[in-house]
Each structure stands twice: as C-alpha cells, then as structure tokens.
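Not every chain is included here, but those present sit where they belong.
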Amino acid sequence: MMIAPAITPASELTISPRLAKNVRRNFTERVIEFILMLAALSAVATTFAIVAILLYESLGFFKTVSVWEFFTAKEWTPLFEDAHYGIAPLVAGTLTTSAIALLVAVPIGTIAAIYMSEFASYKTREIVKPILELLVGVPTVVFGYFALLFVTPLLQKVIPDLQGFNMLGAGIVMGIMIVPYIASVAEDAMRAVPMNMREGSYAMGATRFQTAIRVVTPAAISGIVAAYILAISRAVGETMVVAVAAGQQPNLTFNPMESAATITAYIVQVAMGDLPHGSIGYQSIFAAGLVLMVMTLSFNIIGHIVRKKYREQY
Amino acid sequence: MDQVSHVTKAESRNLNFYYSNGAHALKGINMPLYENKITALIGPSGCGKSTFLRCFNRMHDLYPGNRYDGQIVMHPDNTNILADGVDPIEVRMRISMVFQKPNPFPKSIYENVAYGLRVRGGKNKKVIDDKVEQALRGAALWDEVKDRLNDLAFNLSGGQQQRLCIARALATDPEIMLFDEPTSALDPIATASIEELMTELRNKLTILVVTHNMQQAARVSDYTAYMYLGDLVEFSKTDDIFIKPKDKRTEDYITGRIG
Amino acid sequence: METNLHRSSQFNEELERLRDDVIHMGTLIENQIKMATQAYVHNDVSAALQVLDNDNQVNDLEKAIDDECIHIIVKRQPTASDLRLIMSIGKIVTDLERMGDETKKIAKSVRNLQKPLHPLPADMLGIRHLADLATKQLQGALSTFAHLDTGEARSVILADDALDAEFKATVRQLITYMMEDPRTISAALEMMTMARAFERIGDHTTNIAEQVIYIAEGRDIRHTSID
Amino acid sequence: MENQNLTSTATANTSLMQNLQEVRDMIRRHKRKDIIFASVGLLALVLALLTLLTLFSDLVIDGYPKFNPDFLTEFPSRRAAHAGILSAWVGSLLVMLVTFLTAVPMGVAAGLYLEEYAPKNWLSDLIEINVSNLAGVPSIVYGLLALGLFVYGLDLGQSILTAGLTLGLLILPIVIVSTREAIRAIPASIREAAYAVGATKWQVVKDHVLKYSQGGIMTGVIIGMSRALGETAPIITIGALTFIAFLPPAPISTTAPFINFEWLSSGFTVLPIQMFNWLSRPDHAFQVNAAATGAIIILVTLLMNGVAIWLRYKIRKNIKW
C-alpha cells in the first residue's frame, strides 16, 4: 500500500542547496529588522526627550518658585522686576479662547458633518470635503492675521469697546479654523456607518432627518466625540492665532472682550526676546510648556480611548 | 397541489427600470405577487433580481438619477406605488424589507424593534411594548431575548440579528415583506431557522424573496420567477419550475447548462 | 437504527410523511390481499370487484410517493441515510405497486372462478395457506421498513422460501387435478394464477426487505445470497 | 362565501384608505424637519467655506501691491516698500530639505517596523503609544524640545539644521501614521500569497508592501511637509532670527568637493516667521507685506495639500483589493 519512504536522490539535491542559502539569507533579514527597529525607537526617544527637557528645565524653575505659588498666585510677570509666577492667568486665557473656539466649532462642525454625510448629494460632498480638508492645511499664522486684521475690526463695529487684541476674535477664528477638522473627522465617522444601516432605516419609512438623528449619529457617536476631544486638544495647543490676535498680556480674566495671553502665546513672546539660557525667564517657558503638555496629553488620551472604542463598533 | 384560488396582492405591470448610468436593468416585467404566498426570484448574478425587489419599496429613490417606468399596483386599494404622487416613505410603511447582511441599528434589541413605531410617531409605551413583544414572537426570537431586551443588538449572533431585523420589519404590520438574499451571510443552522420562519410568516403576509440558492427557492417558495438579463423568463409554481420548467432557458439555468 | 432529527423541522416532517405514505400504501395492499383472500374463501364476487376498484388508490399512492421523493431531492439535497431512504422508497413503491397488480390478478381469478367452470375436487387448502404466508411476509416487510430492522429484514428474506415451497406443492397438486380430470383445467389454471400471484407477492416482500437493509446499512445485497 | 368576502374586502378597503390618509399627513409633518435641517446644514457649510474664501481674498486684496517679482528677490528691509522675502523662502526651502531627509526615512522605516516586524510585546506597545501621543503634542512643545536639546543641549545653535530637525520630529508621527495606514490598506491575503510562494519577509516588504503603499506614504509625506512649511511657533521658540538680510552658503559649489554643509549651521528665517514679524510691526505698510506673504504661504500649502488630496483620491480609485 504505502511505498517504503526511501529517499530519492532527486529530492536530496533540490533541498540541500536551499539550506545552504538560509544562513546568509537569515542574517540579512535580521540586520534589516534591526535597522527598522532603531527608526521606530526614535518615536520613543522623542517623547523621552520632550519629557526630560520639560522636567529638567522646570525643575530649575521650581527651585526658585514654589509649586504652591505657581498654582495659586494670580499674576504672571516673570520678566518684570517685581516677578510673580502664578500660571492662573495663562490658563484662564487658554481656557477662554479654547471655549470660544469650541462654542463656534462644535455646532457648526457637527451640523456640517451631518449635512455632508446625510443630506448633500454625492457630488456636493465630493467637492466640499476636499475643500474643507484644504482649510485644515492653512498655516495658523495666516488665521492670526485674519483674526487681527479682519475679524476684530468687524467685531468692533458690533461691539465698539472691544480691544484691538481680544480673546473673542482669536477664539472665533480659532473656532472656524477647527470647524473643518471636526466636520471632516465626524463625517468620516458617519460615513463609516455602513450603508445597509441607513437602508435599514429608510426601509422602515424613516425620513432623512430621522435617519440622520436616530440611526447614523448614534452609530457614529464615539467617532464624533473623539473629534470633539481632539479639537479641544488642538485649541488648547494652538499658538499663532492667539499670539497674534489675543494679545500677549497675562490677564486673569474669562472676559472674552479683553486681551489676555495664553500659555502658548507666552512661550512665543518669551522666545522672541533674547533671554539668556538658564535664566528664570528661560526656565519659566518650560514650566508653562509642562502645564500645556499635561493638559493636551490628557485630552489626547481620552480621545484615543474613545476612538479605539469606536473602531471596535462594526 | 392545493388548488385554492389566489388573491393577487401586488403586481408589476410592464415595469422598466433604469439606473442613473443608463443601465436598463429591468425590461418590462409583468409579474404578480399572490397574497400569503412566498414568491422567489432566481437567476444568474446581475440579472436584476435585487433591482426588481428594491422597486417594491422604492429603495432606488435613495440614489439620484434612477428611473422607474411602468407600474407596481398594490391591491386591494389599486395604488400604483411607483406613481409620482406616491411618497416613497408611504410605500415603505406598507412594504418592509430584510437585507442580505443583518443590519440592526446600534441600539438595544427593544429599540431596534420599536424603531418603525417611533418613526411613525408612536409614543404610548404600553402599545409599543406590546407590539415589540408580538413582533419578536413572530420572528421566533422572543424566548431567546426576552430577558435582555436592553442589550445592544450587536451582541446577538448573526442568525439572531437577522431574526431581529425580521422582527423590526414585522413590528409595523407590513402587507408585503421583501427579503434580499436573507441567508447568504448566515451559516447553515441560522439559515434553516430563517427559512422556517419565512414559511410561517407566509400566513400573515405576502413575501418576495431573492435568493442565489436554487434549493432555497425550492424549499421555501410557492412560486418562483426566473429572471435573465432584466427579463422575466418564467413565472411558475415552484414545484413545476424545478422539476418541469416550461422555458428552455429556465431549464438550462436550473440544470447548470450552458445557455 | 436510532436517528437524530434534522435541523429543519420541515425536512423531518417531509421524511415522516414519506415514510407514513409508504406504510399507508403497504397497509392498503395488505387489506387488498386480505379482501381478495376473503373473496376467494367466500366466493364473494362483489368483494373481488371491490379489490379491482381499490387498485386505483394504490396506483395514485405510487405516483404521489414518487413525486414526494423527487421533491425532497430537489429541496433538501439529501445524502447518506436520507438519500438511501428516498432512493429505496422509489424502489419499494414499485414493488408495492406490483403487489397491488398481483392482488388484482387474484381478484380477477376469483371473479373468473364464479363462471360455470368445472369445480375442483375439493376446496384448495393450499391457496389459503399461500395467502396466509404472503400476508405475513408483507406485514413483516412493512414492519421491517417501519423500524429499519435489518434482523427482521433477513428473516423476511429467508421466510420467502417457505412460500416458494408451498407454491410448488400447490402447482403440483393442481397439475395432478388437471391430469386426472381435464374438465378442471380452466379452474386449475385460474387457481394456478392465484397461487403464482401470492408467490410473486412474497418475492416483492423480499425485495422490500433487501431495500431496508440498504437503507439501514448502505449494503446492496440484491442478487446475492444473504449469509 | 363569495359575497362575504367582497364586503369584508370593502371594509378593509375603506379602513386602509383612511389609514393611508393619516400616514400621508404624518409623513408631511416629518418631512418639514428635513427641510429645516437641510437649510441649517447648508448654512453651516457655506459659513466654513465662505471663511476660507474671505480669508484668502482678504490676503490677496491687502497684499496686492506687493505682487511683483521683486518681492521674491529682495531681502527684508526697514523700509516696507523695499522689503522682500528672498531670505525667507530660501530659508523655508532649505529647512524643508532637512525636514524631508529626516522625517521620511525615519518615519517610513518606523511605520514598516511597526506594521510588518514588531512582535506583540511591551516594546511595540510602548512605541505605539508614543507615536499616537506625539501626534497630539502641540507644535510649540516641539519648539521647547528643540530649544533645550538642539540649541543648547547639542549646541547646534539657531540654525537651519536645528529647525529642520525640529520640524522633522514634528511631522514624524504624521509620516509614521500615514505609512502605517497605507500599509494596513494592503490586505493580509496579498502578504500571505507572497509568503505562500516562498518569499522571505524582506522580499515581501520590498516587492509588495512598499510598492503598494508608495502612494499612501507619499500623500502623508506631502501633508506633513505642508504642515511643516506653515509651522511658526516651534521655529520662533528656537529663536530663529527674524531679520535676515543674507542667504546661507550655497549647498553646491563650483569647486571641489562641490557639496558643502556649511549652510546647515547658518542662521535663517522662514516665510511664516517673516510674516509674523511684519505683522507685529505697528507700521501699516508692513502689513501689506504680511498679507502678501500670507497669500503666498497659503497658495503653496494649498497647492501641496491639493496634490495630496488628489493623490489620495486617485489611489482610492485605482486600487481595489
């Protein structure tokens, strides 16, 4: 029945030369893998470097300034003779501008996303979406210009006593800047909702609005929320718009009509001047940077978690 | 066998359909759907089965540029559901559909079934509760899910999801139910349960089902229509189609001959 | 053989119905045989005519069962024991129908015997014995089929030898009568036809028993001696 | 029987028609919401698009006087009318060159490693987490990193090299992520097919993975580069000079060894910084310069983004697995 497993010379011949080649082949493969791994480790190195630098310089800063003062003092004037080191004004500025931006961006962005994904014709969407994505690519300094020289004058016509530098204009422009971001990510999330789910709803006799609100939005909700959170992180870390248009005076206020500095604006302002390496002013921007980093990092992590959940949906 | 007289529930009259790219997908189809019967549509891929089925609840209206020509008349009210004045939403409220892949909404089991009622403005909790239970029973799912109506529908197995979709469609008391290859995404066990369900549903409503699986058509349907290249080649009792089809083309298709 | 149920309850029902129909057909024939035998025993022409009349039912059942079989094949793509069952039923039904025909022959002979023929010397006991044996064979075959009992099936096949022997004895006896008194020839030939019909009925029961073995074991023992 | 049927049909008929009427009314009510929402949605969209249009046209109108070749060939100057952006665009170009040469090889290699090689262990998890976090780090923090590390730590000074490396790190996550996405779009079945005919890992990567993900990677690179081009904050943070009235040494010379690297350590400015600088001048005339520069930056970034988007759509259309 079975023939005896005699080894035929032919099969011997075909196999052994291959084995000889293995050693060299395996070595090359290993070397390539090692090089690629080094490249991947650069990401880790970067993060470590960021954390290390921020911590190192901040440590120098906190040798001079107590952590208590940093978090409780109400003034931030590290460069004055009479220096105060309370981060609160910068945080207030950051939060106010970000809040305004989100107030503008979230509703407009969401509505635009729903419109594009559920109401607009295929053609409209195919044209509008890339244009929106272009908006994401516009350099922020240009938006700063726009806020300062276009929006603020416009606002001043409505609110006469608005300052030339103010958080309102900066916030609004930042909001508009973020709209495409939210619209695009949220629309992606909604588009990822399978067509058969929509057909399921329409087949039940639902209208477009019912389908959009009752089926598509809930299905895409985690994607949409992730878009919001990433937008917050973006607003908090945004630099040039506020640096240009919101003013650079730390000011502990939540009044959008006033001018105030954000954390980012402060860093820019200091960096523009020629501060000596190692001075307390120099160190202060790292301390501010550390606060910024912690804030955005938390948002990013939340966003990441939400997004991961949404990936697992279908 | 059973020579009872058949009531026509709906019929397509000289129905033509054109996709937005101009493709003439249906070519003058005349076909009845008999009340409380299951009619199966078979034919090679791309022959227009789904296209025909989707005319019945005007799914094609969701995509711009598609065009109907001809009539689908529903009885007893004699409405041509393709007429311009007839709102597709109204049609879909009378004719429900179950899709190829189970497509429950990302909601609870309960809310999935209640959806059609809510869309119709249903508010009364008691009424909805009753309807939901009734529909789930009708879809042979009640016993399996009655203790976890608030679970997410995605947590059900594929076959259960499909039965949930059937329950969802049932909840609004449709007159006709359309199935587009309802078991092609399911394993044999789930397939068997859906097929049994369909033959039970026949007592309540009229069914039109597209299937690739000839044996499935043979198993579940009372009448079978064979379509080819957008034409209706033969419409006969299922028993006849698979054992002694009238048309040579049907015979060739069914026996796997080169047409 | 113990069998599980199909996943499809409709398939279960269809197979059940099919089996029931076969049994029903078999029982019908059993009754026919009994009625024909009674007609012979009591010289009852109307009973004989009734038997002839009833044969339509047998024929209709044959066609209906064949139709069921082909439908199940189309619908269910049966395999293994299911397929063997269906294919065998196609054969069994033919055998049953032939039994029906044999019964008809018996009934016809009973009718013919009522014509003014020269009577045979004595009422033939052999025929009644043949009838008994044939009826038992049929009952055995049906029970064998109902339970898919291959042991019983083998007994049915073996028991047919007794029927054959009885048949031969009857024929020999009839020939003797004919030789002794040529006036009995016509009547004796009718009797011979009846005897042969019973013998054939026995043959058909062995066919059924062979099919049962095929259904249960997948072994085709036709035209082989069973061991 | 017949009669009874008829009457019951008739009653069914009338109730059905009544029912239909109710249904029609309800549908009409529901559809009103459709129209309202559609209008609001369109408005939102138009608002966003209008902003872009306004912004661009504002820049173009404001900067119009400077739209002439001289603007590109002149150095900045104290007199607004004579100021140009020669040093800025040359600076941008050189910085981008460094950025490209840093981010692309590293990013693609890292992406490849993560998708094709990395075993599932703590190290790959660590890398993974780092990449996604880096993508969310505000750009100004990269500035701080560069200030602490490159400028003072490694003593590279406020040079083109520093700026290029900084932006390189900044867009590294973009390149990595888009490389991974592009690689992930290649179905496992293609890979298995290649392995199944006896290819080695590197053969699979080189013959298939890299080849089919090229387009996607390129898209990511272009988007990253356009981002780098517009970045201002990190460059300010490293203390780039804003007033540069000279060009860095040419990278290519006519005498041997023909290539020199002095330009790497040269001081520089870039377009967005130039714009920012002019923007902070009180003199209105400089704001015309700023507007013109802004228009140019926008134009270039839009162009680059446009190319990337076009590329992406092309890929999506051509490759259907």
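Here the chain labels run A, B, C and D in written order, and each chain numbers its own residues starting at 1.
FYI, a residue touches a chain if its C-beta (ideal position, glycine included) is under 8 Å from a C-beta of that chain, and two chains touch if they have at least 3 such contacts.
These numbers come from a predicted model, not from an experiment.
Counting every chain in the structure file, the complete assembly comes out as A x1, B x2, C x2, D x1.
Throughout what follows, only the chains that are shown with their structure count from here on.
For chain A, the chain with the farthest CA centroid is C. Looking at A-D and A-B side by side, the one with more C-beta contacts is A-D. Here the chain at the heart of the structure, going by C-alpha means, is B. Mean C-alpha positions place chain B and chain C at a centre distance of 49 Å. Centre-to-centre spacing of chain A and chain C amounts to 88 Å, using the average Cα coordinate of each chain. Shown for chain B are the residues in touch with two or more other chains, namely 89-90, 93, 120.
Within chain A, residues 205, 207, 210 each touch two or more of the remaining chains. Taken as a contact graph, with one node per protein chain and an edge wherever two chains touch, the assembly fits none of the named shapes, being neither a line, a ring, a star nor a complete graph. Of all possible chain pairs, the ones that touch are A-B, A-D, B-C, B-D.
Listed in rising order, the residues of chain D touching chain B in the complex are 9, 12-13, 16-17, 20, 23-24, 26-27, 30-31. On chain B, the positions that touch chain A within their shared complex are 57, 59, 62, 64, 89-90, 92-93, 96-97, 99-101, 103-107, 115-116, 118-120, 154, 165, 168-169, 172. Every residue of chain C that touches chain B in the complex is listed here, in rising order: 7-10, 70-71, 74-77.
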